[in-house]
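Excluded from the complex is one protein chain; the other protein chains are retained at their positions.
After this line comes chain A, so read on.
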Amino acid sequence: MNDLTLASENKTIASIDEAGEMKIVTFALGDQVFGIDMRSLIEIREWASPTPLPSVPNYILGVSNLRGTVIPIVGLAERLGWEPSVIHPRSCVLVVAISGKQAGFLVDEVNDIVVIQQNAIQPAPDVEIQEANVISGLVQVPNRTKEGGEDSHSMVLLLDLDALAITRHLDLAA
């Protein structure tokens, strides 16, 4: 019985790999458009002020209650070394799973869910942020909802969530 489920799961994964497609969710942060792997996304929530924590880095805005679990809320802009996001009505929180832990990212606006070809991902050139490796690649996605039907594309920066090391801690790693 379990064999069966296991096999079918494998098949799903395999079919993704064969087609070389992956789904990403894209969102705006300042003027940039970022994307994360859809598989890490748990849910999208409206912004609600988190409970601030003492003695944490400035990008950890606090903790929120996600159905009984306490999750940290991260200012992604601060984490990437930019000006803090200004909260506005379309601000929202992307709840993601990063290596077994959950965290919420404050972003300016969620754009879309798009399917991209894995071989269309270009390696990230030296992006001008503090750590280069948090951007795992660049990909072009067609702009939707633009009037006129002319093919316009925008560049999406793919984030490597693991490399953000939100939940890692020096003392524990030792």
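The rule is short, and it goes like this: a contact is a pair of C-beta atoms (placed from the backbone, for glycine too) under 8 Å apart; a residue touches a chain by one contact, two chains touch by 3 or more; residues count from 1.
In this section, contacts and distances are computed from a predicted model.
Q: UniProt names the one chain left off this complex as which of "ABC-type transporter, integral membrane subunit", "siroheme decarboxylase", "Peptide/nickel transport system permease protein" or "Chemotaxis protein CheA"?
A: "Chemotaxis protein CheA"
Q: One chain isn't shown here. Among A:64, A:85 or A:111, which residue touches it?
A: Final answer for the missing-chain contact: A:64.
Q: By the contact definition given up top, give the residues of chain A that touch the hidden chain.
A: Answer for chain A: residues 1-3, 6, 50-57, 60, 63-65, 68-72, 101-103, 166-172, 174 touch the chain left out.
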